[in-house]
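A protein chain is absent from this complex, but the other protein chains hold their places.
A, B and C are the chain letters, set down in written order, and residue numbers restart from 1 in every chain.
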Amino acid sequence: MRAIVNISLKQGVLDPQGQAIQNSLSNLGFNNCNNVRTGKQIILDFQDNDEEQVFKETEKMCETLLVNTVIENYDIEIIKEI
Amino acid sequence: MRAIVNISLKQGVLDPQGQAIQNSLSNLGFNNCNNVRTGKQIILDFQDNDEEQVFKETEKMCETLLVNTVIENYDIEIIKEI
Amino acid sequence: MTVSNNKLYEDNKFEYMVQQESNLESALEMGLTKEEYNLICTKIKKIPNKTELGIFSAMFSEHCSYKSSKKWLKTMPTEASHVIQGPGENAGVIDIGDGLAAIFKIESHNHPSFIEPYQGSATGVGGILRDVFTMGARPIALLNALRFGSASKPLTKHLLSGVVKGIGGYGNCIGIPTVGGETNFDKSYDGNILVNAMAVGLADKDKIFYSAATGANNPVIYVGAKTGRDGIHGATMASAEFTDSSSEKRPTVQVGDPFTGKLLLEACLELMNTDAVLSIQDMGAAGLTSSSVEMASKGSLGMFLDLDLVPTREEQMTSYEIMLSESQERMLMILKPGSENKAKLIFDKWDLDFAVIGKVTDTGRLVLNKNGFEACNIPINPLVEDAPEYDRPYEIINNKKIIDLNKIVINKTINEILVKVFKNPNMASKKWIWEQYDCSVMGDTILSSGQSDAAIVKIHGTENHNSLGKGLAMTTDCTPRYVKANPFEGGMQAVCEAARNIAASGAKPLAITNNLNFGNPEKKHIMGEIVGAIKGISKAASYLNTPIVSGNVSLYNETNGNGILPTPVIGMVGIINKVENCLGVNSEEGNTLLVLGQSEEFVEGWISSSIYQEIINNEFDGAPPPINLENEKEIIDIILKLNEEKLITAAHDISDGGLLPTICEMLFKNNLGIDLNLPDLLSKKDSKDILLHSWCFGEDQGRVIVATKNLNKVKLLLKKYNIKFFILGEVNSSSNLNIKNVTTISINDIKNLYENTLTSIMC
Partner (left out) sequence: MRSGVAIFPGSNCDRDIVVAIKKITPKAPLKLWHKDTEFPNLDLIVIPGGFSFGDYLRCGALAARSPIIRNIKNHVSRGGSLLGICNGFQILIETGILPGSLIRNKNLLFTCKETILEIQNTIKSPFTEGFQIGEQIKIPVAHNEGNYFAPKPLLDELNNEGRIAFKYVKGSDFDNKVAYNPNGSSNDIAGILSPNGKVLGMMPHPERAINSLHGGTDGLRFLTKCIEHIVG
């Protein structure tokens, strides 16, 4: 079973990387995009096959290590069949 | 309209960060997870509302800048209502 | 001024709200006291609206107003013939000859780094760099003084690794070498780490920029990054004691962007090369508020700003938010009228925002427009001059206890103690830290972390046919346990150790920046630590003619009532005329080591408050080693003299841990050994004799070990100047430190501990 953690910056937190990408895109002639934000993904594979169990464990991992909850938000997606 | 680009490392490409996360997780007592990989997300907001158009443009952005296709894979998700 | 206008309400509900009258409750929420609120109402002759009150609250915060420390800061020695600008500007400026000035300052980012170690420390570096380049200097070096809780705690590891990554993340990216610093661990910092960053820059002496506004009607310009809702009320947060609930304040964390910082640095220096800039001020704590108020106040003028013209990153920001945002990488400038276009071209080139947002006025008032309405109209004077200044009650508590050597139960051999010393992360090498810092970018680093008692950076372009050039030496120092035991002596000690470190690198000490990190000043004994330390620093600084030219105060470093060890960090800068004459700590085979400042007769070392005492008793106790300023000055002068005559090849001051660890550190690099001489009085002692131990590990001040190939000439000179000294022995290739009839210590074994203690904690 796989858990995908999507991590994004909280609303209002500066995203210098997103800004730099946006600048670069517009220099390359992509002008239709008016906002770029960046995020991270962490993909965890489990032996366990109990969805609830995996979700709970991943949540705990997020809170203790994976996510900087001061400036980041996250959501967890569970994929049963890899 | 929003396009989300999920970028992951190709199979076989070394992911030192994923490895380090896996180590830390197991040091913290999370032992059920047998593989960790990291990826990136880029979230692009468009004024345009033509799904096909936005998809195509995003694809082009990926090929020209956002993704290093030598080592990375990507997929694009379109979200109509933000 | 209340705006009860429907249109405003419809356009922007939040702006309408902040333009409503405040009340006592809102004042208390913003961290003001009832007395302060009443004072504000009286001084401005009206009830302030919330934006106006927010501006007052920021300006009256401890962080901006220095209300608890001002009275005492004024007593510090700040003048000397080489001082161009003392405290009061963005950074201190000293004359270093050849038409050049060194500009430097240290600043704390303690609270933000505890909440978010990476961003907190990164923005700390960014902030201190802006302070230096605002004055027209190109920054040439960074240092940092760090304090963390117990090294064994997982939280400490997390904080340390985040802080180091953040400091490196900013400094490495912007391309300024981080060349030195200090790192301590003590449980008193468990809930309040200290992250102090120091920046040193160079400018032409006649091209220094100041912040005082000039000329009514001159344009006020905003440059740099856009304003977001970052760190609103950061200045108030930095002034409030931590409680467990402060995690709620978290979204106010600011994010540093070293890339934009680099653009701003280059753009500002480029613009300063033209004649367009009349005055300039970076937006640091309390952002646009403190920058605009300080510029206007220093020029005895007023300022009008149209906040609708401020480049913002987020929608619907209110006047309150724009004025109090602490978004990074921004500057406020006053330009010569007519030069706006020329200036804008430069900022365009560097892809930075440039906006004319207002003008200087002669009204003495700060007037702000938002959405077409007056969001603020208050006199500037009360914001600065009437900021409260407290004469807080204080009590200086000294630990006078002198540990009776005869009562010490020796439970360890000299070898075991040495092992304990270097297993102590405070004494072990900090290479795990400094290897993450780019120490050699800019190509002028001569000595950096781990090579010498002070770092040396060459002054770019001063090389000529008979010298590789002039250099600046720099260091940060403080021994908090001494300050705790006796604030006055501890304050003096910090200055003396810094000066000794500068001298031991071959440079002449010149001037000081300082970072006063303490607990809650409303407590009498903490206020006593502040007062005592300032008095000690002042006395030593004026004796050594190293005036204080800049600094920073960080108070309320307490969590749930537990204060930190008093930590007045001294950052010192010195000059060396020929960098090729610099001195490192590493000795070479065949060198003779001598300790200066200590004679053959000296055997009873100062054990109170020492590392040795801690190892024996598990806790620090006793009075700190006393400082004798005359001796300190003598030692500094003689080292410089010996070096000038090219008689010594290495020098290392004796500080924490005492003589024996200092000798070891001089042998490590080249895996050398020494047959150590003992004074006659000790030669017959057995290996568990307390005098022998106190000789090895006592922390008496005013001592430096030097290495020479010219023992006879050195002796002659020392005798001529009447300097006490003792010959420790000749350095050999044995890799053993041998004390005859006492013990043999393997330098390799000890070195392994020294090098790997911190790494093994962190990995």
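Everything that follows uses one rule, which is that contacts are C-beta pairs under 8 Å (C-beta built on N, C-alpha and C of every residue); 3 or more make two chains touch, one makes a residue touch a chain.
Keep in mind it's a predicted model, so treat the numbers as computed, not measured.
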item	value
Touching partners, among the displayed chains, of the absent chain	A, B, C
Of C:Ile446, C:Leu472, C:Ala540 or C:Ile616, the one touching the omitted chain in the full complex	C:Ile446
Omitted-chain contact residue, chosen from C:Asp98, C:Asp275, C:Asp351 or C:Glu589	C:Asp351
Absent chain, residues of chain A that touch it	16-17, 20-21, 24, 27-28, 38
Sites on chain B contacted by the missing partner chain, in the whole complex	12-14, 16-17, 20, 64-66, 68, 70-71
Residues of chain C (touch criterion as defined above) contacting the omitted chain	165, 168-169, 172-175, 257-260, 262-263, 266, 350-351, 434-443, 445-447, 468, 579-580, 582, 669, 755
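Quick note on the criterion: only the chains that are shown with their structure count from here on.
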item	value
Between chain C and chain A, distance of the C-alpha-averaged centres to the nearest whole Å	37
Centroid distance [mean C-alpha coordinates] between chain C and chain B, Å	41
Centre-to-centre distance between chain B and chain A (centres being mean Cα positions), rounded to whole Å	9
Chain C residues touching chain A - in the complex, by the definition given at the top	115-116, 118-119, 225, 228-230, 250-251, 253-255, 257, 259-260, 313-314, 327-328, 351
In the complex, chain A residues that touch chain B	6-8, 18, 21, 24-25, 28, 30, 32-48, 54, 57, 60-61, 64-66
Chain C partner contacts - residues on chain A that touch it in the complex	10, 12-16, 19-20, 23, 68, 70-71
